[in-house]
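Note that this complex is displayed minus one protein chain, with the remaining chains in position.
Labels for the chains are A, B and C, by order of writing; each one numbers its residues from 1.
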Amino acid sequence: MSAPKKVVLAYSGGLDTSIILKWLQTEYGCEVVTFTADLGQGEELEPARKKAEMLGIKPENIYIEDVREEFVRDFVFPMFRANAQYEGLYLLGTSIARPLISKRLVEIAKETGADAVAHGATGKGNDQVRFELAAYALNPDIKVIAPWREWDLTSRTRLIDFAEKNQIPIAKDKRGEAPFSVDANLLHTSSEGKVLEDPAEQAPDYVFQRTVHPEDAPDTPEYIEIGFEKGDPVSINGVAMSPATILTELNEYGRKHGIGRLDLVEGRFVGMKSRGIYETPGGTILLEAHRGIESITMDRGAMHLKDQLMPQYAELIYNGFWYSPEREMLQAAIDLSQEHVTGTVRVKLYKGLASTVGRWSDHSLYSEEHVTFEEDAGAYDQKDAAGFIQLQALRLKLIAVRNKRVGK
Amino acid sequence: MSAPKKVVLAYSGGLDTSIILKWLQTEYGCEVVTFTADLGQGEELEPARKKAEMLGIKPENIYIEDVREEFVRDFVFPMFRANAQYEGLYLLGTSIARPLISKRLVEIAKETGADAVAHGATGKGNDQVRFELAAYALNPDIKVIAPWREWDLTSRTRLIDFAEKNQIPIAKDKRGEAPFSVDANLLHTSSEGKVLEDPAEQAPDYVFQRTVHPEDAPDTPEYIEIGFEKGDPVSINGVAMSPATILTELNEYGRKHGIGRLDLVEGRFVGMKSRGIYETPGGTILLEAHRGIESITMDRGAMHLKDQLMPQYAELIYNGFWYSPEREMLQAAIDLSQEHVTGTVRVKLYKGLASTVGRWSDHSLYSEEHVTFEEDAGAYDQKDAAGFIQLQALRLKLIAVRNKRVGK
Amino acid sequence: MSAPKKVVLAYSGGLDTSIILKWLQTEYGCEVVTFTADLGQGEELEPARKKAEMLGIKPENIYIEDVREEFVRDFVFPMFRANAQYEGLYLLGTSIARPLISKRLVEIAKETGADAVAHGATGKGNDQVRFELAAYALNPDIKVIAPWREWDLTSRTRLIDFAEKNQIPIAKDKRGEAPFSVDANLLHTSSEGKVLEDPAEQAPDYVFQRTVHPEDAPDTPEYIEIGFEKGDPVSINGVAMSPATILTELNEYGRKHGIGRLDLVEGRFVGMKSRGIYETPGGTILLEAHRGIESITMDRGAMHLKDQLMPQYAELIYNGFWYSPEREMLQAAIDLSQEHVTGTVRVKLYKGLASTVGRWSDHSLYSEEHVTFEEDAGAYDQKDAAGFIQLQALRLKLIAVRNKRVGK
Partner (left out) sequence: MSAPKKVVLAYSGGLDTSIILKWLQTEYGCEVVTFTADLGQGEELEPARKKAEMLGIKPENIYIEDVREEFVRDFVFPMFRANAQYEGLYLLGTSIARPLISKRLVEIAKETGADAVAHGATGKGNDQVRFELAAYALNPDIKVIAPWREWDLTSRTRLIDFAEKNQIPIAKDKRGEAPFSVDANLLHTSSEGKVLEDPAEQAPDYVFQRTVHPEDAPDTPEYIEIGFEKGDPVSINGVAMSPATILTELNEYGRKHGIGRLDLVEGRFVGMKSRGIYETPGGTILLEAHRGIESITMDRGAMHLKDQLMPQYAELIYNGFWYSPEREMLQAAIDLSQEHVTGTVRVKLYKGLASTVGRWSDHSLYSEEHVTFEEDAGAYDQKDAAGFIQLQALRLKLIAVRNKRVGK
């Protein structure tokens, strides 16, 4: 790979990406464009602008954008249509944000004539894969620079030295090692590393940043009604809201009731297992409610197919293949299944638990007439069940006859 | 089908199966053998013996058995190795008991020279299918009698009339309609019908019989440690227990903390949707803990395959295909995956929620050495990730080049 | 089910459906509408009109239609996009025609105010299921009449008697039992029953009606070039053709070279196994060519997903679930995968075998630059493979380390 001439950097404004910024300038002598996105991580973005300017980035090379609506509408909601959970539990909060960041990096590279993009993910994790696969899928000629895989700043001491030598301001609490590493966006906050590295040890209370402890949550349950249209939430308690607004609201409900905490050991795409603490307050409520509305509006055949496809779909997102033809194929199938997933779900929130307690819809497939224990006025002829069972049983009978015949 | 001469009836001792018993005698003039199983439903069995005797069943034709250990060891635990959940949520508590009952019915038919078996499931539900598919798979020549599909006792009044005419004692609270229908065993209690038939309406408090309301559960969390061997739980807090004992204990923990309630609308095999309230206290804790121990002991490739197979496995059990070659094939794959699922999980129980907070094992695949944010002494070369990503990206790049070439 | 007042009958004009026609009139006293479709079965349709008139059907109640283009365009080609083969081999020639017939029956019922449809499939086969599931999916209120399941004309003698009594003309060769049963359309001819019922016995030569014996095919291979657009064939040897025309042409090529014979024992949806002889001349060439064009234009990830979904897709069509949400979900995924399946395949036809010998496309993903054994000018860095393998191997190494540690 020839040296990059102009690089678009995913820039948070923090110490690490500021060091990367400077390192790109010094290592490659290249022009740097910064991209700072508001994905709902809960930090102000303007300080990043000032810091970028201070590090010599030209104003026209500083991109700061609020992408929360796009994030939720085009990434989070499509994923939730699938009820995606990686390894049965993880709601993919970090995984789903990476493709959007890469998409904007590649777009800004095109706008600014940059030939490379750069990110601050380490060489041990999944995020490098996610950033890079997305970037290459969107522009096969782009260069991707991953400083953590290249440089020799392999200890905290060296990083701090480099920062000091390069006049990068260091917040007091960044001098030492952080007790764990954090990623956050509108969907979730993840924490891993350091104090969390022994999976036998319970995560310390101070790790949780996004939700109250269930023990500290209100002693009285709260009920909310979530409206859905074609598989996506569109309202809370009858009030219509935009995608990012609705997720923000659900996050607040989840936070207050201690909902959405997960302590997980997961298998990384790069081969080892890692332990993470995830807080996905709104997403956890959303998953429960989405399953609730699907339960009355989605046909069994469609649902079972979707459930069967889900693990591969989740794996693709986890592994960074958002922009792959197979993810798009699965999405097409999943989206079609959501055509009638419209209606309302009532959810109880209490001490860490979100539980569906009622659901209704004009699109309901539930037929009280058919299921009732009462007289059903001929909706269903119980005698049909006898024929149904006989034909279902036929192959099993033929097996049994055969096995008896051959003495097994 | 010619008339049966001798029938083994799945007999609970309750009013409905007593009516069936008498109906079989009067309708077919056949000898009846009763089979009453203790599956952990929490009812005494000796009254069933007395009632059977009173209805004229010969002592040698009364089978009363405690099958709790067999139920948990050979049915519940194998199923939990799969983390089976039907339609994403249901732990299959009713479904998994049916094959065992049918197995004993067929075996007793052989012992007693009976040519038929009978059950009390209605023609609208899944249970008739489960009973009958299992029976036919185990004995293709057996006759199965399902009185609810055959007789004309189609209203409560007619049933009571029949009972009175036939001197079947009727408990006072059985004269009227029960407000909902219940099935119970060591794994779960299910409730459906009547007051539960409108899925928009929250289930009344009195429906729940097996767990305290989360709001009434202790205000302080409780922690337990569950030991696993090859995928099955074998101890609680270091005390080894038999399968049925361990599930009984977990049920008590779950009951106390209000864990394992589920309000579900599900797609029945016979075609309509129905709404059920399930309480699976111990099973819910077990699922959480099993996922916990798998997370450190099971390889990613094995786990993802298993997750992908699970929905079909759960569907097979739900639909009554326990005794089918495809369920056995999936079980063989699943069981092999559990060879190293040995170790201990620490679970927090609090107000309806069971959460893994720690897990450890001699069989762990978790390697702190590989995952650490610290220096890893060469366990992992971050530069390998660059090559890994390049080859993962190659096909995506080729797609992007092609799409650009053809103008899409 | 109340008696039907007006019935649309799938009417071939042959003896059996003429008997059904009369039986419907006499049994139910209902008005009969006939629907005779040209699906490419190779029979003239006008005789059916005369016969219907002779049996008292009003002219406005006689529907005769050429649906070959619709059949191929909307049913056969979408199915071939999936490379669908039931139980690994069967190209589903009968299965795929049934939904179209039912669709027209239901539509004609609506046009004519009929309340029922009727078909001539027996109670042992799959076709009854396919006809009826499609009909019910398209109109849940329609009545379906399946005379073979209802009447008492259960022997050849009785059928002939009924025909004679009702002045239905009987062709000489129809008096005795046919030596086997046939179904045909533009995609295939199937033969089953009677002389074919022993699966150990080779099918007699006279069973094959659609293809020459490979031994009698030309001694010289023939080469054709099939052009594809978005997964569907659009031309042969550079000449553009409509869907039905192209399949007709491929059939002629296949017939001449003895291509597309299959002797299969298959598992029917209704539970037993049956043996069929299928001739699918054009379809067999098409499958080969479609795989050929996919091989250079479709990404590996997309193809592997599609291959994995295919068996369920084929099963759905075989079982009669063409009009089901899950078939439509799979179709959406499959269709998306065909977006770039455009190009040309050269196929060799010789003595029963169709073999791809060349393929090219503007949409090709094949990159000689990448794959070449020659110098590749930096397109691919072989060192990347080392990192790729290391990370792929990591989880396997961790397993091996663990297994050694625990002594297994």
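Quick note on the criterion: contacts are C-beta pairs under 8 Å (C-beta built on N, C-alpha and C of every residue); 3 or more make two chains touch, one makes a residue touch a chain.
Given the structure is predicted, the values throughout are model-derived calculations rather than measurements.
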| field | Residue of C:275, C:340 or C:363 in touch with the missing chain, whole complex considered | value | C:275
| For the full complex, which residue in C:28, C:162, C:208 or C:323 touches the chain that was left out? | C:323
| query | Among C:209, C:242 or C:355, which residue is in touch with the absent chain? | reply | C:355
| Which chain A residues would touch the chain omitted from the figure, given the whole complex? | 299-301, 339-340, 362-365, 367, 370, 380-381, 383-388, 390-392, 394-395, 398-399, 402-403, 405-406, 408
| message | Touching the absent chain: which residues on chain B qualify? | response | 267, 270-273, 299, 301-302, 304-306, 312, 321, 324-326, 328-330, 332-337, 391-395, 398
| query | What chain C residues would touch the chain not displayed? | reply | 83, 87-89, 122-124, 128-129, 132-133, 136-140, 146, 148-149, 154-155, 181, 193-194, 197-203, 214-215, 219-221, 261, 263-268, 270-275, 291, 295-296, 299-300, 303-304, 307-308, 310-312, 315, 320-321, 323-325, 346, 350-353, 355-360, 365-368, 370-373, 375, 380, 382-386, 388-389, 392-393, 396-401, 404
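Please note the rule applied: only the chains that are shown with their structure count from here on.
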| task | List the centre-to-centre spacing of chain B and chain C in whole Å, with centres computed as mean CA coordinates. | result | 40
| remark: Between the Cα centroids of chain A and chain B the separation in whole angstrom comes to 31
| chain A: which residues touch two or more other chains? | 267, 270-273, 299, 304, 312, 321, 324-325, 392-393, 398
